[in-house]
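I have a structure here, written as structure tokens, and I will follow up with some questions on it.
For this view, one protein chain was removed and the others were kept in their places.
Moving on, here comes subunit A:
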């Protein structure tokens, strides 16, 4: 849990209050202007909601330049950030042709597959030539041989669906992913977000209960809402609270009717992308086992990035994958591609392939992207005939732990656990969001700053994502820049460890 220093909280509230007051003032004056001019709504209700629109117009537009920064290169360790200018006080930003080369601390390029790769890219281009960019149709049918080997005995009378969007690459990909994550079967969709939001409704519906971590990703929230199941929330990453909620809910049953729940699914993430924390999976799994709840693990950020062979949070914490009923993950991060997967038992995948709307109605994942994932997994597992994969994994662990330790030494309030490549630095104050981002960019370091709506209003932060492609020099440069920007913006909320020694040295000198 994040505890805000008292003074910071007050000043943050004050800042937002000030921004709000000025925004309202501007809105009122705008109202007078609009009243003088003609009303252009003509009997329609305004299309944008007033309060959200207010936030965008009066708060977000002021610091718009810190977000959506376009780049003109691959999201590698260094990127070309395109310069933008504004003629209307940041309301709209225009692109220039100029760009600056910046150190990239923002992309989820954990293993460095985001750019040209000597093994992957040639294979991707080859598959592009063979299969073209898109299949223009849904997967519809299933990925074949694995499921069939299990079920062929009863196929005799069954009829077949016809394919349109499944190519041999898709079939290979699903097999490859299942093997990689350590589950009997897998299903792949074309988008990570849609994986969650389209598959949760297939698994659970009315009369079911979803117990979700309080900081779960929006896609999970979307999926849970779309399912019609009851949703309960447990305190972020607290197995004890999860147990309490589970006990209470099983004893109480469904609201009003008190019928027993049909099933309970507990949804957690491997690494929480805004917190950098690693899920307490062993404890959560044992609680779920005790209360017969199913575990749904979203490994969007952890798959490929942590664990000895990159197999995610299960490998890192020594959890048997058989204990996790549904394993979900995305390929946008570590594998440098797009799409998402669900891995589980053969029957589960079979069922999903028959009912999942993302499988039946959406265009299948682009074949070159699928090929990229297969190649990346091969590199990670060393099947390409080199040890690049192992090096990358060792590198990201070293880099992350080094960077985190250094930041903590400097006195930043860094969230998250060791080994996690995501490290948020707390900023709190709204004015510090653009200040920190702009200061870093001036020194050619591209960092991500996050405010509302991605975080709670008070807990604005900067987020650093470490990649295996960062060299030690890169990281040292980044640390220098961040330290300087941190001093300027005053975000070193803790006393700095090494600085004390320096001070002592200074004192000795003075003596």
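General remarks:
Throughout what follows, contacts are C-beta pairs under 8 Å (C-beta built on N, C-alpha and C of every residue); 3 or more make two chains touch, one makes a residue touch a chain; residues count from 1.
Quick note on the criterion: contacts and distances are computed from a predicted model.
Of the names listed as "Erythrocyte membrane protein band 4.1 like 2", "Sorting nexin-2", "serine C-palmitoyltransferase" or "BOS complex subunit TMEM147", the one that matches the UniProt record for the absent chain is "serine C-palmitoyltransferase". The omitted chain makes contact with just one of the residues A:360, A:381 or A:458: A:360. Contact with the undisplayed chain is limited, among A:3, A:68, A:89 or A:257, to A:68. Of the listed positions A:269, A:298 or A:325, the one in contact with the omitted chain in the full complex is A:325.
Contact with the chain that does not appear here is found for just one residue of A:2, A:19, A:82 or A:233, A:82. Contact with the omitted chain, checked across A:184, A:270 or A:368, is made by A:368.
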